[in-house]
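All protein chains of the complex are present and in place, except for one that has been dropped.
Let's look at subunit A:
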Amino acid sequence: MELIMAIVIGILFMAAVYLILSRSILKIIIGTGLLSHGAHLLILTMGGLGGIAPPVLADGVTDYADPLPQALILTAIVISFGVTAFILVLAYRTYAEHKTDNMNLMRGNDEHD
């Protein structure tokens, strides 16, 4: 299963980087969304996909899934959500100010160096 997960994660990263390199600010935001999904799955897969039961104590179970990566991912999900919300509003304000979502036009000029 880890092999398949590695491929899936690779595809997620690939798509994310491709979108981030584009000129449209929307695609860049979508790309960051895909990137965080990829990262979350990566953490989970690295912790190992073994374990029979979810990490909630139950009678007669000894082989739980690894709880630590899950805790880490939970934190990461919340943080990436906060950041995504922020950059969405940022993009909205940028568009309102500059009337464009083309990254090539948002490069400043020599006076702003």
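Just so it is clear, a contact is a pair of C-beta atoms (placed from the backbone, for glycine too) under 8 Å apart; a residue touches a chain by one contact, two chains touch by 3 or more; residues count from 1.
To be clear about the criterion, contacts and distances are computed from a predicted model.
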{"item": "Candidate names \"Na(+)/H(+) antiporter subunit A\", \"Electron transfer flavoprotein subunit alpha\", \"Ubiquinol-cytochrome c reductase iron-sulfur subunit\" or \"Pyruvate dehydrogenase E1 component beta subunit\"; UniProt protein name, chain not shown", "value": "\"Na(+)/H(+) antiporter subunit A\""}
{"item": "Residue numbers in subunit A that touch the chain omitted from display", "value": "1-27, 30, 33-34, 37-38, 40-42, 44-57, 64-68, 70-71, 73-75, 77-79, 81-86, 88-93, 95-96, 100-104, 107-108, 111-112"}
